[in-house]
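Excluded from the complex is one protein chain; the other protein chains are retained at their positions.
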Amino acid sequence: MRRPSASRVRTHHAVSPWLFLLPGLAVVATFSLYPFLTTVHKAFTDARTLTPGTWVGTANFRAMLDDEQFWTALRNSALYVALVVPFTVLLPLLLALLVHKQLPGVAFFRSAFYTPVVASVVVVALIWGWMLDDRGLVNALLHTLGAGPVGFLGNAWLLLLSAMALTVWKGLGYYMVIYLAALANVPRELHEAAAVDGAGALRRFVSVTVPAVRSTMVLVGALSSVAAFKVFSEVYLLAGPTGGPAGQDTTLVMLVQRTGTGLNGRVGYASALSLVIFVIALLLMLLVLRADRKEDL
Amino acid sequence: MRRTPAWEKTLRYLLMLAVLAVTVGPFLWQLSTSFKGTTEDIYTSPPRFLPEHPTLHNYREVARIIPVWDYALNSLKVAAASVVTNLVGASMAGYALARLRFRGRKAAGIAFVMALLVPLESIVIAQFTMVRDLHLNNTLVAVALPGAVGALNVLLMRNAFAAVPREIEEAAVIDGATAWQRFLRIGLPSVRGTLAVVAIFAFMGAWDDFLWPLIVLSDSDRFTLTVGLDYLHGTFTQNPRLVAAGTVIAVAPLVVMFACLQRYFFRGAGEGAVKG
């Protein structure tokens, strides 16, 4: 890529960047990175909630390999990423395009579409639980169509899929907002020109919109991959604290919660799990970000 | 500007109505429950959607059981502080990452990515020990601190600044503008849309947070709204109508805030730069 010519001349004071970064870095280092170092340390101990524990080397990681629950959880979290992310990248973009155009009343729709984002996940899961119940709304609809009833909440796979649908649904408005901000940067003339050319809606989408919001799509992809990998609330609330029937819907973060919290928490083991989650999420994020060649992170 | 053909308009409205039904429909039921009187069955199957005897009683009851206005004010303080610190901190950091060239930039970027990935569940107690050592436990300042500059917001701002065409800034460099001047006059006005996004994300994050304020705050007078509303799940009594009314009280300000901010999402590069 062509380097901008201005970058060859001196554009700023040597310390300026660090002054710009100072507030952000200070907060993040103090309240996220530094505490996480203690987590890393604890991953190699047998610490519990109220006892600091002693050094045990890699025992926690070896125990993980034998832990049936860990593999179930890893599988579920990976599936979550694979099945949720394509939808959270594409659907909100389409939704943003739908409400991007200034039409009478569109402001109302934009705000309405954001409601699922702001509602607490507890309430949302409660409502979904009611809808997906054996005698809930969805089964009532299926019944009028002559199908069902489907036991969404009794079957481990259907529960996991329902939780995924819930995640996508709740993410619609969230990522829509990010796309709206990005779309504002797409010069309208581009669209107009393509329209004059007589380009069809689909071609216009592929050849004009996608390249223009490409780096945002990548960012949304990265953010939603990490969020999906670290999923907790949706599954916890819909499938219950045990992680679905016989724990088959447990995700990695649920396992951290189950083993590490409370007054008896096995903090050492939970920290080791956290470290594994962190490393996988980091790899995942870097992998997705590479899809955008302009990115240099 | 091209006129929108009638068929396209119709299609757009139909689609928007369909999405509306899917996104908002479930909440109407919650809203309806909050208006149901004490003589009505809440648990019927199939659920009944309209209250038979609509009443505001549940809202008065919520206000009687907990000092809901005080809690809302506490939440508002934390959320407002979080909006300001995030706008300032995230835009500055985002600008540096996107626009300034310096050694260590990559490392700084990775620091924010890593902060985004830290599983919060694993660091809550360490965070608490830290604010206690700072003598800040049981204060609203401590509630706001960990989220004062969100790593996600920094990355969003970085992305937004990176999308601004470089040409405008190059001219300013040649005119001798300092980095700070370019940030204020060219950078910020070009990313208003993302600033609005960061504002709403910061507000929402602070407003909705539950576990951290619960851990940090001890006096019930200082509780934020989400923590205080948890009192509606009584130890010996369950009243879903009150919980529903509480939910509406908690969500309404966020929807209103979004409605106010949403027009800014459309002030993009072109529009803003002219004004700046």
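Letters A and B name the chains as they come in the text, with residue numbers starting at 1 for each one.
The rule is short, and it goes like this: a residue touches a chain if its C-beta (ideal position, glycine included) is under 8 Å from a C-beta of that chain, and two chains touch if they have at least 3 such contacts.
Criterion: contacts and distances are computed from a predicted model.
Q: Please identify the absent chain by the protein name in its UniProt record; candidates are "Solute-binding protein", "Oxidoreductase", "Cell division protein FtsX" or "Predicted Zn-dependent peptidase".
A: Missing chain, UniProt protein name: "Solute-binding protein".
Q: So which of B:Leu14, B:Val84, B:Ile110 or B:Leu211 would be touching the chain we can't see?
A: Hidden-chain contact among the options goes to B:Leu211.
Q: Considering the whole complex, which of B:Leu76, B:Val124, B:Ala172 or B:Ala259 touches the chain not shown?
A: Answer from the full complex: B:Val124 touches the omitted chain.
Q: Kindly state which of the options B:Met16, B:Ala162, B:Ala179 or B:Val227 is in contact with the chain not pictured.
A: Of all options in B:Met16, B:Ala162, B:Ala179 or B:Val227, contact with the hidden chain holds for B:Val227.
Q: With respect to the chain omitted from the figure, which of A:Leu25, A:Ala47, A:Val118 or A:Val226 is a touching residue?
A: From the options A:Leu25, A:Ala47, A:Val118 or A:Val226, the contact with the absent chain belongs to A:Ala47.
Q: Residues on chain A that touch the omitted chain in the whole complex?
A: Interface with the chain not displayed, on the chain A side: 35, 38, 46-52, 129, 133-135, 151, 153-154, 159, 239-247, 258-259, 261-267.
Q: Footprint of the hidden chain on chain B, which residues?
A: With respect to the unshown chain, the touching residues of chain B are 38-45, 65-66, 124-126, 128-130, 132-133, 135, 137-138, 210-211, 214-215, 218-220, 227-228, 230-240.
In this section, only the chains that are shown with their structure count from here on.
Q: Which whole number of Å gives the spacing of the CA centres of chain A and chain B?
A: A distance of 16 Å separates the two centres.
Q: Which of the residues in chain A come into contact with chain B in the complex?
A: 4-7, 9, 11-14, 16-18, 20-21, 23-25, 27-36, 38-39, 49, 95, 98-103, 106-107, 109-120, 123-124, 127-128, 130-131, 133, 135-137, 140, 169, 172-173, 177-178, 180-188, 192, 195, 215-216, 219, 223, 226, 230, 232, 253, 256-257, 260-261, 270-271, 274, 277-278, 281-282, 285-286, 294, 296-297
Q: In the complex of these two chains, what residues of chain B are touching chain A?
A: Those in contact with chain A are residues 1-2, 4, 9, 12-13, 15-16, 19-20, 22-24, 26-27, 29-30, 45-47, 85, 88-90, 92-93, 95-97, 100-102, 105-106, 108-119, 121-123, 125-127, 130, 145-146, 148-149, 151-152, 154-156, 159-160, 162-164, 166, 169-170, 173-174, 178-180, 183, 193-194, 196-197, 200, 204, 208, 226, 247, 250-251, 254-255, 258-259, 262-263, 265-270.
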